[in-house]
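Only one protein chain is missing; all other protein chains are in place.
The first chain written gets the first letter, and so on, giving A and B; residue counts start at 1 in each chain.
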Amino acid sequence: MGKREFTIHVGPQHPALKEPENFVFKVDGEYVVDVEPRIGYNHRGIEKAMENRTYIQNLYIVERVCGICSNSHQTCYTQNVEELLGMEIPERAKYIRVLLAELERIHSHLLWLGVAAHEIGFDTLFYYIWRDREVVMDMLEEISGNRVNYAMPTIGGVRRDIAADKIPKYLKMLDVLEERTKFYKNICATEKTVLARADGVGFLSKEDAIRLNAVGPNLRASGVASDIRADSPYLVYDEIPWNVISYDSGDVFANVLVRVDETFESVNICRYCLEHLPDGPIRTIFSPLGKVPEGEAVSLVEAPRGELIHYIQSRGTDKPYRYKIRAPTLGNIPALCEKLRGGYIADIPIVLAGIDPCFSCTDRMVFVDEDRDKRWEMNGEQLRRYGVEWYK
Amino acid sequence: MIPPVLSSLIQVFIFPGFIFILSYAMFCEWVSRKFVARLQNRVGPLYTGWEGILQPLADSIKLLAKEDITPKAADKFVFALMPVAVFALPLTAIFLIPIQSLTNLWGYSPIVSFEGDLIIVLFLLSVIILSIFLAGWSSANRFGIIGATRAALQMLAYEIPLGIAMIGPAIFARSLSIGKIVEWQAQSMHNFLSAPNLMAIPVALLLAVGFIICTVCLLAELELRPFDSPEAETEIVHGWQVEYSGKKLGLLRLGHDVKLVLASALLTSLFLGGPIGPWPIPPVVWFLLKTAVCVLILSNASALFARLRIDQMLGGSWRYLAPLSILYIMAVQIIAGLM
Partner (left out) sequence: MAMAKELLKNAREKPCTLLYPFEKTAPPEGLRGKHVFVGEKCIGCGLCARVCPAFAIELLGGRGPKMSGMKVYLGRCLFCQQCEEVCPTGAIKLTTDYELAVLKQEDMVLVFERKPPEAKQPKKE
């Protein structure tokens, strides 16, 4: 380290990070020279907890991996279990799942927009956006019975139906959301101080985005039009007309635009779902104490933050034998470090927030032996033996 | 009749000195918080007193009762001294600004006045920022040091246009005393009303330009948005204040309020005619009204913008504000020469 450089720690407690995570920045005056992420402050052992609970109980555990994309995790999980069961879910259930997923995307993207405004010190915009986000929150609350953890998808379908007489009201709420989002897009594009803080900040080239495995809006902001909903459609995304949004400039401003435009797309998808909701049952029965046949499955879902991967392994009991979750933020961290390098200290929060990080879904466990300066990881079998040894 | 010693003591400590200014500073904080909250569609402080008017006082009392922590690595003496300086310096500067005379209901005079007190005010403003720098630096926290350097950079960039803009009215009034400047404004207003002449228009225009430059610079001086990067919360965790807690933080907050009053009082006296107004209302009321308007202007700006980065801020100052202020002072010289 040169004489002029010193390190600053952003996190695990820092106002710019809403979750505990540590980034060690090497800075030279106001410039960031290098950054080293340290994840693992919020490891909650969810995968292990899932191995100890039945398939029905796991529905609600997996929902709590993330507070904002809870529905994506649940959808991903149910898809996995249904694949193992060889179960086909009713059409109406599929539409309701898509509706929920898109409402969740609207809620997540508006939330992000507000947080981004807060990170660049534009609190007024933050308050307005969060006020208007309440519309979609109310809608979700009415449909599912809870603001955040909707608990809608279940194995075999969804748990609540959408009342036909409420649909006109929902459509009106969607209009309000669309209008307000247009207004905010206009503000972001014309307010000089916002442009000064977002345009050209946190650049990630297309090549780097692909090389570093960026996912989700972060990838699409670098000009790669890749979206799980289009690349390997699940549920009924292949029946619904919609577009993949991508922008080429690769900076924070492109991130804003991608997310705002995706909100518009989501509003349209929701409208389509509400207007074309097929009749029929909403679920096929899966016994709450049911067993799942032996096998393994992987399912992909486009969460608001990007590609979400769940893996399941069953040994024919009523509990999964192994469950593995790869949340989108983990995929985005290498790209994030690339974006931060060479920027200003002042841009750290907005670039960090630019990938819409969700660290508690990301955390991995690494063993560290400080005395011997060693780090290592363990696979499932090693971990099991380690546990047996420990308690012997 | 009150003996002169007692009268000066009252002036310094009660009215229009210490206690008056302090309560007015808290009132201004309340006005600004309430106003920003309403702009953002919130309610703002609500429960302490009528519409939360006692909230700033309650906050200060709470902070006084809190644990006061000094970091181990900090320079203890400087660390403890600087909050006092940040509080006392703007208070001293306000003593130089004419508000109300104690003996004559319709008269106004600063507590202390002499030829050149404008320069002293400018000097005190710089010393405030110097003490902010020392406060951040002595706390031996990395965020604090970054905040302190940013504050110093900001001072270098904005002190010059601020000084120049404040000299404008002084040139017109041909005096460096704030009291005389106020008198000049009253005089010329009187002249204009009794015999309107065209010369007043460029003067008024120039004063308006000076007012704008001064407002922008004072926003930077007060570390209000868009110039709040020395204490940017999401970036460097309140910058130079990060290690302060308890009593010291309470003093810093009060200091900030007093600075807000000082800034609006300066704007009022140099550009808006100070405590002078039509007859039936005493000067002190005029003064309070005008400063409240200035507080509203300052806090409106802080709701309207996003935070600028420090380099954009410095660039903006050197590229636009400094040349503008030099042009302004040249125009002022020419016009004043013609008069």
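Quick note on the criterion: a contact is a pair of C-beta atoms (placed from the backbone, for glycine too) under 8 Å apart; a residue touches a chain by one contact, two chains touch by 3 or more.
The model shown is predicted, which means the values in this text are computed figures rather than measured ones.
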Note = Missing-chain contact among A:Glu5, A:Glu51, A:Glu91 or A:Glu142 belongs to A:Glu142
Key: Hidden-chain contact residue, picked from the options A:Val35, A:Leu59 or A:Val256   = A:Leu59
Message = Residue by residue, what part of subunit A touches the chain that was omitted?
response = 53-54, 56-61, 64, 124-125, 128, 131, 138, 141-142, 145-146, 149, 151, 159-160, 183, 186-187, 190-192, 288-289
Note = For subunit B, residues touching the missing partner are 35, 37-43, 46, 300, 303-304
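One rule holds in what follows: only the chains that are shown with their structure count from here on.
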Note = Taking each chain's centre as the mean of its CA atoms, subunit A sits from subunit B at a distance in Å of 46
Query = For subunit B, which residues are in contact with subunit A within the complex?
reply = 39-42, 142-143, 146, 225-226, 228-229, 232-237, 303-312
Subunit B-facing residues of subunit A, complex = 6-8, 14-16, 30, 117-125, 127-128, 131, 191, 193-194, 196-197, 344-349
